[in-house]
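Data block below; observations after.
Heads up, this is only part of the complex; the chains shown haven't been moved.
The letters A, B and C name the chains in turn, as written, and every chain counts its residues from 1.
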Amino acid sequence: MNRLFLTSAVVLAVVIVSETQAQETVPQPPKVLTRQERGEKVMNSFSQGQGLPPHFQQLQKDFPELADLTLKYAVGDIWGREVLDDKTRQLVSLAGFAAEGTMPQFKVHAQYALNYGVTPEELMEVIYITTVTSGYPRALIAAGTLKELFQENNVKFPVTSQQ
Amino acid sequence: MNRLFLTSAVVLAVVIVSETQAQETVPQPPKVLTRQERGEKVMNSFSQGQGLPPHFQQLQKDFPELADLTLKYAVGDIWGREVLDDKTRQLVSLAGFAAEGTMPQFKVHAQYALNYGVTPEELMEVIYITTVTSGYPRALIAAGTLKELFQENNVKFPVTSQQ
Amino acid sequence: MNRLFLTSAVVLAVVIVSETQAQETVPQPPKVLTRQERGEKVMNSFSQGQGLPPHFQQLQKDFPELADLTLKYAVGDIWGREVLDDKTRQLVSLAGFAAEGTMPQFKVHAQYALNYGVTPEELMEVIYITTVTSGYPRALIAAGTLKELFQENNVKFPVTSQQ
């Protein structure tokens, strides 16, 4: 095996790695995920191991570039962070969606929160806090969205924490 | 002790109770707090036992009715709830303030969060999530407010969680 | 009548008062309303004596705590204030809802305004002002909501003040 071949092999290996953004397959702990892989892993965690949710697969069909940005940035880079625990990260996100009044995203992430074990009572706390941060209408509109979600998940009504 | 005196005593007791909104003074566990007391207790918790913060005392002087509504409703009724733990409740509130771009309240509650033991790294997570829920400008503006707060609290720079 | 019984009676009376938040029943003008009573009185005024509106009764079934906060705070504490007259209070509230784009609340309170005698022409003034404070889209969206409301109330079209 001569030197030229070896050097070429190194360069080839590097080029392959660069183009696919894949990490090496040689065993080494811990494996560094690509942004795409990280996004898919988080999505899979959101859906309790069911992979990419149907609404996201539809986005990939309609607007592949937008889906790609969403998966890598919003899901991978941001929701893939590990400083806060999964439940808190979703509650914080829900507070932002409720303040903005962006209900499609609020509903999807409230489902993810339930999947992570956040209780309906804890989700209601986001509503109460929203009355202070953003006013009653935003809170009541988000509560209406939670009602839909709770019905879809057979959550028992009424939801109250009996404080 | 005649009947009239007794009746008067009952009425008097009731009137006192009504006027002060205080509950009975006969020992009984657990004492039910009035809304005012609950607000003051939460404020004292926010300030690590220093009582009402100076900015709130100023509000009481300038606009007593607005201060009264704030103490009883926002602080007592809402932040006095106990379903979420103290740290999570502040992180959720901060997400709402960051989304709205209401920096005076964001700063005050970020200080309360630090007082509760939320770390600067955890506060930064609200910023990262805000880039997704509300866009980069709202996140960068809130980060600027955190910088002021961190400097006032001698938090070491740069703040990073080295993920 | 022994002392123990008397003391018990006082405690019982006080406990009852505490639990119901009712004021004493000894005749005295003017009767001070509890927050709950004040909220119910204002709601009854909103609905022209028809009591709690159906949408609010539904909220009580679904989310009793949220309904309780709404009735006591938003309705009782705030809309129960008497500095502004009823019509002005609703017009001011509608301007806030229109600016936020929170149409469910805008519609409900526009109905209350009609009930109080606010004319369709006066409601349209909120729309015109909203074009300035919040832009044309928010104004046009609120106008669409008013159209629904006017049709439900058999208000004659077109609505114009022929200025």
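Just so we're on the same page, a residue touches a chain if its C-beta (ideal position, glycine included) is under 8 Å from a C-beta of that chain, and two chains touch if they have at least 3 such contacts.
Just so it is clear, the structure is predicted and the values come from calculations on it, not from any experiment.
Colleague: If 3 of the identical subunits are displayed, how many subunits does the entire complex have according to this structure file?
Modeller: Copies in the complete complex: 6.
Keep this in mind: only the chains that are shown with their structure count from here on.
Colleague: Same or different interface residues for subunit B and subunit C, judged by whether over half of the residue numbers are used by both?
Modeller: On the two sides of the subunit C and subunit B interface, the residue numbers are mostly the same, over half being shared.
Colleague: Based on the averaged CA atom positions, which chain is farthest from subunit B?
Modeller: Result for max centroid distance from subunit B is chain A.
Colleague: Any idea which chain sits dead centre by C-alpha averages?
Modeller: Central chain is B.
Colleague: Taking each chain's centre as the mean of its CA atoms, how far is subunit A from subunit C in angstrom?
Modeller: 38
Colleague: By the touch rule stated above, which residues of subunit C touch at least two different other chains?
Modeller: If we look for residues of subunit C contacting two or more partner chains, we find 69, 73.
Colleague: What does subunit C use to touch subunit A in their complex?
Modeller: The touching residues are 59, 61-66, 69-70, 73-74, 96-97, 100-102, 104-105.
Colleague: Taking the complex as given, what residues does subunit A use to touch subunit B?
Modeller: 73-74, 78-79, 81-84, 88-89, 91-100, 102, 105, 121-122, 124-126, 128-134, 161, 163
Colleague: Give the list of subunit A residues in touch with subunit C in this complex.
Modeller: For subunit A paired with subunit C, touching residues are 101, 124, 127-128, 131, 135-141, 143-144, 147, 157-161, 163.
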